[in-house]
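Encoded as structure tokens, here's the structure I'll be asking about.
Missing here is one protein chain; the remaining ones are kept as they sit in the complex.
This part shows subunit A:
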Amino acid sequence: MAEEQEAKRPRLDDEKEDMDAEGSAPGTSGLSTGAPAQRPKKSVQDLMRPYYGSKFPYDEFCAWLAYGHDSKLPQADAMFFQRRELCFTLDGDIFVRYQSFKDKEELQRAMANKVPAKIDIGPIYNVDPQRRKAYTGLAADRVFAPVERELVFDIDLTDYDDVRTCGKEAHICSACWPLMAVAVQVIDACLREDFGFKHILWVFSGRRGIHCWVCDERARKMTDEQRSAVASYLSVYRGSEGGAAKLALSQVSAANHPSVERALRLLYAAWTESILPQQRLLADEPAWKAVLAIIKDEEVCERLHGRWQRAHGRLTSGDISSERWAELSTEIDKVLDSKSADRARKQQLLRARKEVLFAFAYPRLDVEVSKKMNHLLKAPFCIHPKTGKVCVPMDPGSIWSFDPEAVVTVHGLLDEERGSPKAAAAEQAMAEALQTFHGCFLDELAASSRQSIIAKARSAAQAGLAW
């Protein structure tokens, strides 16, 4: 099989991750912390070969990417799977792009052979990407171009560093997970209710981010322009400028698009229950200043700032941030109820209270990933090279109980003594991950792919009769 090695790295989803200096680099081994270790822990890279040998779920992985074309149905397109680009990252950051495989067996052999540190999934091309050279001549009718691709989203906690108070960069803990959980809720609701998508796969990216794969046929066939449009529709938070969040909310009216209002309801629940208390967003002066900067109203801000400063260090039985949020709300309500305050001021305050939620908690999409058909994205079930965690699928319906710190690792699967409780727990967790993959995604997708192939054949037959 011809392969293409590219020294130059393509832009990839977790480029930022790899630049982090912290954590042990793949290939070096460290001692496990906690109980004194009996033997040195194996490195992630050492465990990749056995992982690909016995644990990687090839059946599910290939069943997904074949979209029913691996069936015996006479209308199935046997070349479908082979036109998909996979990109292998080999040890030493060598990117091997435009890999393609005939079937599961061929993929399995290649992975056992090359032991990629990472696998990225690209688009489906009009021809087998391995044969693209024949199509890149000058003749305009022989082009090599992507024709299909899942609609993907990438959300990463590092993009929340200006609002996370528990840690920065590669850090992740139970206090910052609510930000990801509400992101899943908001985006998932839009995709299903507004766009009518059904086959949506959510994946933990292995460290502190999440990926979303929308696999409906309609989503896969979208043009780049349409992808950009969806990404823009979903982007209420548009980065920050001079420390202030840029928000795409209605500037002309207090009413917002119904989709944005739904997001607000979801954000509000997450905000009061988890994000506000866990991120301690009003617990100290720098934190509350950031919030008051959005409220803007001088009178309200001064009053609250003064009160909170005087009471600094006060102990409370409840959560200090939640209490202060309630105070802030009361102050705003007072203005809203007062007869003397003018309309513009009331409007501004009303809007500002919403803006706090959008600025702090609205999903921060890396839109570049979503806009183009040929953007690569890390495959589910890969192993994160630094953490050793499996990129497991997540159930959006129970996203709040997902624990990123308890995700099954390659060490748990392969570096614990056979039959030990730890090994058993890891086996169990992996089995559950596969169950999630089936239950939330694959089974329904398979049924609908099958139906769609049959339906296409039928309509083709009818068209044939009509002629």
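Everything that follows uses one rule, which is that a residue touches a chain if its C-beta (ideal position, glycine included) is under 8 Å from a C-beta of that chain, and two chains touch if they have at least 3 such contacts; residues count from 1.
We adopt the following convention: contacts and distances are computed from a predicted model.
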One chain isn't displayed here; going by UniProt, is it "DNA primase large subunit", "DNA-directed RNA polymerase III subunit RPC3", "Translation machinery-associated protein 22" or "Centrosomal protein of 19 kDa"? "DNA primase large subunit"
Only one of A:232, A:322, A:348 or A:448 touches the unshown chain, namely A:232
Check each of A:196, A:239 or A:397 against the chain that is not shown and name the one that touches it. A:196
What residues on subunit A make contact with the chain left out of this view? 139-141, 193-197, 218, 222-223, 225-226, 228-230, 232-233, 248, 250, 252-253, 255-261
